[in-house]
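A single protein chain has been omitted; all remaining protein chains appear in their positions.
The chains carry the letters A and B, assigned in the order they are written, with residues numbered from 1 in each.
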Amino acid sequence: MKTLKTFYENFGLPRLIIAGFFILLVVASIILGFSPAVLFSDVVKRWLMYGTLVLAMVPGIQSGIGLNFGISLGISSGLLGAVLAMEISFLRDWNTTLGMGAPWLTLLLALFFGVILAAIVGTLYGMLLNRVKGSEMTVSTYVGFSVIAFMNIVWLSLSFKNGELSWPLQGQGLRNTASLSGSFGGLLSNPDVVQATQPKWLHWLAFRVGEFTVPLGLILVFAFLCLLVWLFLRSKSGIAMSGAGENQLFTTSSGINVNQKRIQGTMISTVLGAVGIILYAQTYGFLQLYNAPLMMGFASVASILIGGATVRRARISNVLIGTLLFQGILVTALPVVNEVVEIGTLPEVLRIIISNGIILYALSKTKGENQ
Amino acid sequence: MNQKNNLFKKVGSFIFDNKVMIAFAAICLAAIVLSGSPMTFIVDGVFTRITRNTFTVLALIIPVLAGLGLNFGIVIGAVAAQIAVFWVVYWGFGGFSGILLTVLIATPLAILFGYLVGKLFNQMKGAEMIAGLILGYFADGLYQLLFLVIIGGVIPVNNPKLIISQGVGVKNTIDLTGNLKYAIDSVRMVDIITVFFYAVLAITVIKIILHLVKKLKLSRSDFILFGVSALIFGVSYIPEIERFLSTDRLALLDAFTSALVILAILQIIKLIKSIWVEKEPASALVKPVLLLLVYGALYGLTYIPAVEEVMLYVKLPVLPFLLIAALCWFNQKILSVRLGQNMRTVGQSLSVAMASGINADQTRVIAMVISTVLASWGQIIFLQNIGTFSTYGAHTQIAQFAIAALLVGGASVQKATNKQAIIGVILFHTLFIVAPQAGKELFNNAQIGEYFRVFVSYGVIALSLAMHAWKQFRKTSQSTPGDMALPGAPLQEAVDGGS
Partner (left out) sequence: MDEQYLLSMSNISKEYYGNRVLKNVTLNVKPGEIHALVGENGAGKSTLMNILFGMPVIYATGGFEGQVSLDGEVATVDNPHAAMDYGIGMVHQEFMLIPEFTVTENIKLGREIGHKTALSRIFGNLLEKLNWDQMSRDSRKALNSIGMMNIEEYTKVAGMPIGYKQFVEIAREIDKTGIKLLVFDEPTAVLTESEADRLLEIMRLIAEKGIAIIFITHRLTEVMAVADSMTILRDGEFVARKDVKDTSLANIAELMIGRQVEKLVEDDLLGERELSDENIALEFIDYYVDMPGERVKGMNVKIREGEIFGFGGLAGQGKIGIANGIMGLYDTEGEVLVRGKTLDLSKLGEALRNKIAFVSEDRRGVGLLLGESIERNIIFSAMQINDEFLKGIGPIKILDKATADKHAKNMIKLLDIRCTGPSQAVGSLSGGNQQKVCLARAITMIPEILIVSEPTRGIDIGAKKLVLEYLTKINRELGTTIVMISSELLELRSLCDRIAIVSEGKVFSVMKPDDPDAAYGLAMAGVREEVAL
């Protein structure tokens, strides 16, 4: 009885509701006759699509900056990297000169640019956050919004040659959504793309088992990133960083510069954000510019909280569970809701209520402890 | 020499204290010049937006006073108003009685919401702003659930004008033409005066009765107020004046002139008082005389053709401006009562307030209730002026824009005044009006201007929050945790936690 109670307290009512709701939706969708394989393929795809963006929350939380609503900085860096890589690939005409290697090189270049930019931006951002200790979340939310608004101006001012990116006939400004189908879209996750563009020995990257799609390439990449973060958190540096996030005085008294560790955590979080958005775009098949990433930070924050993280502590398992539950609900809700009430926007409403509700819940929890 | 130095210092500190405002004014000016839009267009647009938005911005002041920071939760007040507007439109009410009904429904809802928000904020002291922001989004989700699913889905509502064709969910936009549109804007001046007179009459009668029954003291000001209102009421029967007052809009020129006349009369009364009643030295007369000269000069300005053209072109709705003035008066007046002083104390130091026996939690909840109610009224004013109610969009940005406007006026997380709110609204919305055109002229792309203004609105909030946080952080890092080991600490803590 007591263990049940502590389990309940640790798990929290909202999480219990969300998990229950997910199970309910899954059962309902199966009863309603949807193919479980198709449904689960979709869940897995969305899980991996958002996974890295949620993973980006871990170093931020561990280093003590709290929920990194400012992940938009990383996202913007990643998008800029992707856009630059695509333009270079177009200018150099890699599709003809490199053939099957072109999307790979574009992807790598996008990651390269994105990571470099994010590392610089993240460091500066970390320095800012060190000056606003105690209000990181409020500040980072608005810094995130500002950056998206600023990038809107940038997107609008860029004039690129690549027709996939720029508006036709306008000479200035990039599209709202740029298709990646001619580039690295689906390269790691879409069986059709892999079979069409890649040689046979790479067909294992994404394949189908019956109706179930296995995006093995993406799974491996995501698993690799999780492993990297896991290793980092167990390294000397990562342990020091986690210490800095948990107790600044303790860590200082062990001879560690807490501010540097916070910058490190913020930087890694931002870099993961950049990698995350590129993997997201890769899976989705489109690059979404302008206001599309505005609320992505909220989704990431909500996911990791649903997974059981707090404002101060997060683990890889929180990422995996949280993303699965959150995306799982959104994916399964759509067909079920459509079948029952025919309101197409309901899953979107659900997303807003769940994500903000869980953030609110987490905030009220921590402040309660602090007093 | 010394005086000159002083002047320099004064100007210097004025610039420093108002740096945000001045920088923004410069941006606005540049944008106006770049856009090349006609002044009639700009001034008219700015005044329209002042009508619409000032009330909501003023609703932010009380939470700042009470130490709750910028109230991102005003979205919830707006939601209360929108729920009321929907039902009033659905029931087919319109005109001013429709507005009254809307207020009647919105106010209790806003009180309830404000109370809940206040309770929640008491659970998250120090994180009110982020909580308010998230709460706004959360409330938006619940609101969408109500309007998309429950209305029509659970509560049967049958009105093809309001409901999506499948019968569940409210349409994206609701046209307010013919019911609530301009219902406040179009109230005639003469009606306002009549209502005002009867209200004062009623209050005076009640006071006299109380005086007779309970021996309550009647003050001179009560009679003066009654006299003035009776005078205005009487004057309004003069046919010439009645015709003038029968309109609902006031040309900016007339508004400006009457404002100058009223101000001049006040100064003249002051002059008379200080010369004949208080017999003050001549030096005390300098200021009123100077002010009178300034008013005269300002009036003279209206004869410049360009100015005159603008001032005749722009027409102001009267009642919204009176409501804005009333709210300014309220924000000011609340400081002179106990509640206001309690709010200031709570805003300055929660622990000291509690140790002095002030019920801090209650005070904070009251502040949130007031702010939420005011925000809901502000949203009603906004919607009736715009005339189309965008069901899912009208409330989403109000906190964002209202807060940005307040900050542009020079307010901070800890200090905000009526003046800052009004200046902020003017500057912020000037930029909003001219930015697209300026963007088009400058970059050949109107959208850049649009994005720029959004960037500015986010940026000014980010900057202000960061500066506040920095200040807080520096303050706390000066008194580090070592303080806990102070002698006598237990007693101190117990005092803090007391009552």
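Note that in this section a contact is a pair of C-beta atoms (placed from the backbone, for glycine too) under 8 Å apart; a residue touches a chain by one contact, two chains touch by 3 or more.
None of the values given here were measured: they were computed from a predicted structure.
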Legend entry - Candidates B:160, B:239 or B:357 - the one touching the absent chain: B:357
Inset, instruction - Identify the residue among B:339, B:386 or B:467 that touches the chain left out of the display. - result: B:339
Legend entry - Sole residue of A:88, A:202 or A:239 that reaches the chain not shown, by the stated touch rule: A:239
Inset, instruction - Touching the hidden chain in the full complex, which residues of subunit B are there? Just list them. - result: 207, 210, 336-339, 341-342, 344-345, 348-349, 352-353, 355-358, 366, 478-488, 490-495, 497-499
Legend entry - Chain not shown, touching residues in subunit A: 231-232, 234-236, 239-240, 242-243, 246-247, 249-250, 252-257, 312-313
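By our rule, only the chains that are shown with their structure count from here on.
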Legend entry - Centroid distance [mean C-alpha coordinates] between subunit B and subunit A, Å: 39
Legend entry - Contact footprint of subunit B on subunit A as seen in their complex: 128, 131-139, 141-143, 145-146, 148-150, 152-153, 156-157, 172-173, 249, 298, 341-343, 345-346, 348-350, 352-353, 356-357, 359-360, 363-364, 367-368, 370-371
Inset, instruction - Give every residue of subunit B touching subunit A within the complex, in rising order. - result: 120, 123-127, 129-131, 133-135, 137-138, 140-142, 144-145, 148-149, 153, 166, 168-169, 443-445, 447-448, 451-452, 454-455, 457-459, 461-462, 465-466, 468-470, 472-473, 476-477, 481
